[in-house]
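All protein chains but one are shown at their positions in the complex.
In this document, chain identifiers A, B, C and D correspond to the written order of the chains, with residue numbering beginning at 1 in each.
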Amino acid sequence: ASKSGTTDSTATASKETVKIGVLHSLSGTMAISEVSLKDAVQMAVDEINAKGGVLGKQIEPVIVDPASDWDLFAEKAKELLIDKKVSAVFGCWTSVSRKSVLPVFEQNNGLLFYPVQYEGEECSNSVIYTGATPNQQLIPAAEYLMSEKGGGYKKFYLLGTDYVFPRTANKILKAYLLSKGIPKENIVEEYTPFHHQDYQTIISKIKRFAADGKACILSTINGDSNVPFYKEFANQGLSAATCPIMAFSVAEDELRSMDTEFLVGHLAAWNYFQSNDLPENKKFVEDFKAFCAKKGLPGGDKRVTDDPICWAYTGVYLWAKAAEKAGSFEVSKVRNALYSLEFDSPDGLVKMDPRNHHLAKPVVIGEIKPDGQFDIIWKSAGLVDPQPWSPLTSPDKDCDWVNHNGTYAKK
Amino acid sequence: MRHFLRPGWILLFLLCSLRGRSQDSASIYVNQILQPSADSVRTNAIHRLVALRDPSTFPLLMAINDKKLYLLDNKAVTTDSKPSGDGNYRLYTVYPTYQLLQNSSGQPLLLPPGKLTAVDIPRADRLALVGIAPLLNLFSNDVQKRMLAYSQVGNLQDQSTLQLVAAAVNRETDENVQRIGREALYAARLYAAKDETNAKVYIDSIALNWSDNAATLLTSYSKEKAFSPAAGSYALAKASRLEKKYDNLQRIQNLFSGLSLGSILILIALGLSIVYGLAGIINMAHGEFMMIGAYTTYCMQLVFGHQAGDWFYVAALPLSFISAGIMGLILERLVIRHLYSKPLESLLATWGISLILVQTARLIFGDLTAVKTPQLLAGGWQVAPHLTLPYNRIFIIVLTLVMVLLTYLMLFKTKLGLQIRAVTQNRQMSACLGVETRQVAALTFFIGSGLAGLAGCAITLIGNVVPDMGQTYIVDSFLVVVTGGVGKLAGTIVSGLGIGFFTKISEAFFQAVYGKVFILLFIMLFMQYKPKGLFPDKGRIAEE
Amino acid sequence: MLLTVNNLSVSFGGVHALHLDHFSLGEKELRVIIGPNGAGKSTFLDIICGKTKADSGEVIFKGKPVLGKSEVQIAELGIGRKFQKPSVFPELTVYDNLLLAVKTKKDIFSTLFFKVSPAIAERIHDVAARLQLNTVIYKQAGALSHGQKQWLEIAIVMLQDPTLMLIDEPAAGMSDEETEKTGALLLELANTHSIIVIEHDMKFVEQIANHLVTVLVRGKRLMEGTFEEVKNDQRVIDCYLGRTNAQLETL
Amino acid sequence: MIHAFSAPVLVVDNLVAAYDQSIILRGTSLAMQKGAVTTVMGRNGVGKTTLLKTIMGLLPVQEGTVTFGNEDITFMPSHKKAKSGIAYVPQGREIIPKLTVYENLQLGLTAHKDKNAKVPEEEIYHLFPILKDFRKRAGGNLSGGQQQQLAIARALVSNPTLLLLDEPTEGIQPSIAQEIGCILQQLVKEKAISVLLVEQKIDFANQVSDHYYFMDRGKMVMDGAAEELKHTALEKHISV
C-alpha cells in the first residue's frame, strides 16, 4: 500500500487543508508531560494558519490519544498514516513509544517529528529528532560539573529510572567520566523502577557517598519519582550546596505547580530554558501563556514553556518551512528540504544537520530558582552539532542520510 | 581539645590586627565596587579585595558571589538566601560590619527583592571570586554553604587560610558545621605532624570528632599521606572502626526506613481493609480516594497561601479525610450500594469510577503538583552524625499509630463498629436485628474512603500529587491487606510493617528493582504456608 | 469391622471437642449417634471425612488408616457425607448436582469426554423421584427450600454410592411424614451400605435404630446400646432427653 | 387462649411475593391474635420461610398488605420492623459468624426500645447455659444446635412483641427443645408476646400452638384453633 503518492493524493483530494497528526498521550502516566507538547503543536499550527498556512493550505491537526499505551502508539500511528493520510506526525515522548511507531513510519513512508531529548544510537530516515542527542545535553553537563566553575566535582552518582534513556545516558556518561580520569570507584550507577516513591535507602547511600563534599548526582530520574527523590534528599539533610543534582529530565513544565523549595539550587541541563533572554523567546513565552489562557487549558496563563515544548513548537515550523522550500508535502521532498534548514526558534537560530535528521542547537545549564524557573549559569559557545552515535560508546558509527544510507561504519 | 582552642584565640587576635592594617584600603575598594568610576576600576577593586583576604569584606564579597548585593539608601546590603515568609527577605549590611537591619520598632526589616536596587556585577568579575569562594562561604549565614566550605577550602598548609578557618570554626554556632570545621583543622595538623604521638593525637581527635567524612579522610590519609606506616595503620584501624559504627547506624536507618514505609502502607491499607475486608467491596478506586485527599491538601495550600505557614496542613488533615469520605459516600449512594454481595460487579464498577476520577483530576489540575512540606516537618532529627530521621516520616509513623488506634477503638469498642462488622458479614440478618444497614454501609464506606484521603494527605509529605498517583499504591496496599488476612486489622498492621521492613532490608542488598521482585516472590512463597494470610480464621468460620 | 476408631481426640483452642476412646462400625450397619448439642457428633464425622484434622488417635477404614488423608482420598475410599448445614452446588441445576455425584471415574479426561449413558440418566431420575426432587430437577439448586436442599444432599450421597455414609441430621426441617420416609429410605440403604446417622428426633431414631445407638456427651462416649437401653438410661435422660420428654410420651 | 378476643396483632392480607420471576406466595392471608402462638404448617417448599421473609421485609411484596398493630408495614424496611418490635429467628440460624457469642447477643439489642438496655445475661444463660461458657467464642464456630440456641436468645434480647420463629427447634437436643416450648408459653402468658411459628414437627407444634394455619403452594388452605383440629386432621393435611 505504501507506494509513493499517498501524500500527493491527499493534496489533491482536499484543496484547502493539509493534515498533520498529533500523537501525544493525553491520558495515562505520560499525559502530565505530553499534554503540553500537544498544546505547543496546536499553537504553532494556529500561528501558521493565521499567517496563511503552508503552501496556501491550512493545517488541520488530527489529534489522537495513544494513552501512554505503547501498542496503541503503533496502532494510532498506522491510523494516522494509512487512514487519515497525514503529511507529518508530531509526537511521542518516551523512547519506547518512538521505538513502537518507528517501523510503522518506515514502512508507510511517514515523517515523525520527535521533540524530546533521547539516548541517541538511532538514525531513522522517518524521524526528525528536534530534541537533544546525548552530546547536546549529557556531556556538557558532566563537563561543567567537573570544571572549576562548576564545582570541580570528583565523584558521580548516576541515578536513573530503569529504562532505555537513563541506561544509555549513563553508559555514555560513564564512558565519558572514565575517559576524563575519574576512577571507577567514584562512579556509582543505580536504577529504580518506574514510579518509585521511596528513596530512603538510596539517599542514605548517597549521603555516605557524598560525605566529603566532592560528589554530585547525575539524575535521569523520570516523571513522578522526582518529587519524592528531591524531598527525601532535603529531608535527610543534603542540599544543592553539599551535593548538587544535575537533572536531565526535569524542566520548567514539571516544576510549574510544584513547591520548589527543596529543589532550589539544583541544576538541569537542556537546550532551552524559558528564562532565555532572547526577544523571540519572550514573545514565544507570552504567546504560549496567552494561547493556553485563551483555550481554557488547565493552568491558563500560569503555563510555562520548557525544552520539549520549545522543540515541539519548533518542529511544526521546521516542517512548514521545509514544505514551503520543497514546494510539496511529499515526505521525501520535505525530508530533503530539511537538511541544513535554519530556523529562528525561540531558542535562537537553530540549524538542521546537513547529513542527518537532528538539530544543532545551544546547550544550557540552569540552576533552579524558587519560582520554578532556571537561572542560566552556563551556555555553550554557539550551536552544538548533534551526534546520534556517541563517539564514546560507538566510535565506529555515524549517521548520514546524504552520503550514506543512514547509519554507516566510520573508517 | 582545649589544646587547640588556645591557638584559636591567638589567631583571632591576629586576625583583628590584620584587619586594622587593611581597613583603609579595603573601604576604598568597597567604595570603588559600589560606585565604580569605570568598569575596569571595579574589576581591579574586586581583585584587590580578594587578594586582601580581609574577613570584614567577606560579607560583601559573598554578596557579590551570590548575586545578592543590593543598594538600599546607598547602603550596600544583602539578603538571606531564603525569604522569611511571604516573599520578603531580611536584610543585612555588608560592610564594614555584617548586621541585621531593623526597622524603627526593632523588628527585622523585611523587604521584597523588588524594592532593592541590585548592584550588577558582570559575570567576569564574579569569576574572580571563584578561588576564594570557599573561604567566603566559611562566613556565609547559610549553614549548608558553611558546611560545604570546609571541605572545599583546600590546602590548609597555607598559614593565612588556616588562620581564617580557625577563626571561622571558633565563630561557628552550628554544631554540625563546627564538627566539620574542626575536622578540617585536625586534618591540617595531622598532615603536618611529623612524629607518631602527635599524629595519633590528631587521628584520635578526628575519630572522636566523627564527622561524616572522618572514615574516608583517615583511610585516604593512611594510603597517601601517612608519614610512617605505623601512623598509617593506626589511622586505618580507626577508620575501619568508624566504618563499623557507621554500618550499624546505617542499619538503624534502614530499619527506620522500613518502619516508615510500613506505616505508609498500613495507612493506605487501613481504609482498604475496612472497605474490602469488612464491606466486601474490591475497591479499585481506593487509590483515587487517596488522590482526592492529596489534592485536597494541595488545594488547602492554594487557599491558605504563603502567609499561613503550616496551618494549611493542619486544616488539610481533617479536610482530606472529609472530602475523600464524602466522595466515597456519594459513590456508595450512587453505585456501590447496588453491589453489596456482588464482589465481582464491584470490581468492575470501581474500576470504571477510578478511570473517571483520574480523568477528572487530570482535567481540573492537569499537572504534576506537589505540596510544600510544612516548616515544622521539614528537615530531620539528627540522632547521631550519620543518622537523620526525617520529621515528615516520623510524623507519618505517629499519624499511622493514631489512626490504627482510632480504627481499632471504632471497630471493636463502639456500637457502630459492632454493626459494621455485622452488616458486612450478613446484611439481611443484621437488618432483621434492627441495624440500619444502609446507613452503616454508607458510614463504613465514608470511613474507609476517608482513611484513604488521609493517607493521601500524608503521602504529600513525601511524594508528589498526580492524577494517577493512586495506581502506584493500589497493588501494594492490596498486598498488605491480603497477606495480613482479609478483614484483619492486626494482620494489616503486621503485614504492612513486615513488607516495609523486608523491602528496605532487601533493598540494602539488591537494587531497588530486584528488591521489589524479591519481595513479591517472597510473598508468593509465604502464602504457601499461610494461604489465608497471617491471621486466618480458625475453625468452621474459615470455610468459604 | 469396617470402621474402627481409637483414642481419637481433637480440641479447639484448648477446649476438648472430642475425645473418643473407641468406636467401631460393622459392614452394613446402621448406627445412630445422639447426644446433646455440642457433644462433638458433627466433629466426629468431620474427622472421618477429612474435613477436620484430629489432634491424635487413629481411624481405620477398610483396614486402612484414614487420618492424614485428604478429603478426596477419603471420598475415593468410599466415604460419603451429608452435612448438617445443607451443602450443594447452588448455581448448578439439581440434575447437574446429581450428575456430578454419580459414581463414575472422576479424573479430568473421563469427565471431559463423559457421555450420559441412559443407565445413568435413569438412575438419576430414579433417585430424584424417590426423593421428590423430580419436580424441581431443572431448577437451580440454590433456589430450593431448606427441606429440598436436605433431600438433594441425601440424593447426592446416594448417587455417590459410598461404602460408608455419614448422615448429619437428615430429618431437620422435614415434616413428620417426610421424616418417616427418610427413615424408611435409610433403612433400605442400610441393606447395602454402612451408615452413621446423627439425629435429635427421637421418633426418627426409634424408627431407624435397628441395631445400636451411641450416645456422645461432651466429646466422650457415654454409652452404646439398643434404642430401648439408651432411652431408659437415666444419664441420657438427664443430660439429653429431658425430665419428662413429651415426644417420647406421645409415642 | 387468654386473649382470644383481642384485636389481631398481625394481619397478612392476600400477599404475593416472588424470587425474581418465580412467584412463591400467591395470595397468602393470615391473622394473628395478640398473646397467642400461631403456627404455620405445610410441606417442604410450599413457601413458609418465604412468608416469614416477606413479613420481615427481606423479599419485596408484589401485592397485598401486612399490618402490624394498626400500622401498615408492608413496605417498611426490615430494620424499622425490627425496631417496632418484631424479632425473627430465621431458618438456617444466620448467626453472624465472626462475632463472638456475646457480640451476637449485643447486636440483638439494636432493636431494643431502650437505648441503654443491657444484655439480660442471667436470664439468657439460665435458658441456654452453653452460651455462657462460649461467650467469647466466634458464633460461627458453635455446633448447629448451639447456633440455633444463640439465634433464639438473640431474638429474645430485643424484648420483642412479635416473634417470628422458623423451625426454631431444628437441630436442638430434645430436652432443650422442650424447654423452648415451655419458655414460649411462658413468654406468651407473662409478656403477652405474640408468636408466629413455622414448624413441621407436630409434637412441638401441639405443645405450644393456639392456632394453626396450613399452607400449600403459597396459599393458606385451612386454619383453626388448636382445640378444633384433631391430630389426625393435621397429619392428613401435611401429607397431602
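Annotations for the structure displayed:
The rule is short, and it goes like this: a residue touches a chain if its C-beta (ideal position, glycine included) is under 8 Å from a C-beta of that chain, and two chains touch if they have at least 3 such contacts.
One rule holds for everything that comes next: contacts and distances are computed from a predicted model.
Taking the options "Phosphoribosylformylglycinamidine synthase subunit PurQ", "Heme exporter protein B", "NADH-quinone oxidoreductase subunit K" or "Amino acid/amide ABC transporter membrane protein 2, HAAT family" in turn, only "Amino acid/amide ABC transporter membrane protein 2, HAAT family" matches the UniProt protein name of the chain that is not displayed.
The chain not shown here is touched by just one of C:Ile60, C:Leu99 or C:Cys239, and that residue is C:Leu99. Considering A:Asp162, A:Glu280, A:Glu367 or A:Asp385, the position touching the chain not shown turns out to be A:Asp162 (whole complex). Only one of the listed residues, C:Ser11, C:Ser87, C:Thr163 or C:Asn210, touches the absent chain: C:Ser87. Only one residue in the set B:Ile33, B:Leu110, B:Val486 or B:Ile505 touches the chain that does not appear here, and it is B:Val486. Mapped onto chain A, contacts with the missing chain fall at residues 1-2, 26-27, 63-67, 69-72, 74-76, 78-79, 82-83, 94-96, 99-100, 102-104, 106-107, 121, 162-164, 167-168, 171, 193-194, 393. In the full complex, the hidden chain is touched by chain B at residues 276, 280, 282, 284, 335, 338-339, 341-342, 344-349, 351-356, 358-360, 363, 426, 428, 471, 474-475, 478-479, 482, 486, 513, 516-517, 520-521, 523-524, 527-529, 531-533, 543-544.
Counting the whole complex, the residues of chain C in touch with the unshown chain are 49, 51, 70-72, 75-76, 80-81, 87-93, 96-97, 99-101, 106-108, 111-114, 138-140, 142-143, 156, 160.
Simple rule for what comes next: only the chains that are shown with their structure count from here on.
Two chain pairs, B-D and C-D, are weighed by contacting C-beta pairs, with C-D ahead. Taking the mean of the C-alpha atoms as each chain's centre, chain C and chain D sit 28 Å apart.
In this assembly, the C-alpha centroid of chain A lies 75 Å from the C-alpha centroid of chain D. Touching two or more other chains at once are residues 12-13 of chain C.
Listed for chain D are residues 141, each touching two or more other chains. By the contact rule set out at the top, the touching chain pairs are A-B, B-C, B-D, C-D.
Contact residues on chain A toward chain B in their complex (touch as defined above): 27-29, 31-32, 35, 148-149, 162, 190-193, 195-198, 200-202, 204, 207-208, 211-214, 223-224, 226-228, 231-232, 234-237, 239-242, 254, 256-259, 261-262, 297-299, 370. Looking at the complex, you find that chain C touches chain D at residues 12-13, 35-39, 41-43, 84-85, 132, 136, 143-148, 151, 169, 172-178, 200-203, 239-243, 245-247, 250. Against chain C, the residues of chain D that register as touching in their complex are 19, 22, 41, 43-45, 49, 91-92, 130, 137, 141-146, 148-149, 167, 170-179, 181, 200-203, 207, 235, 238-239.
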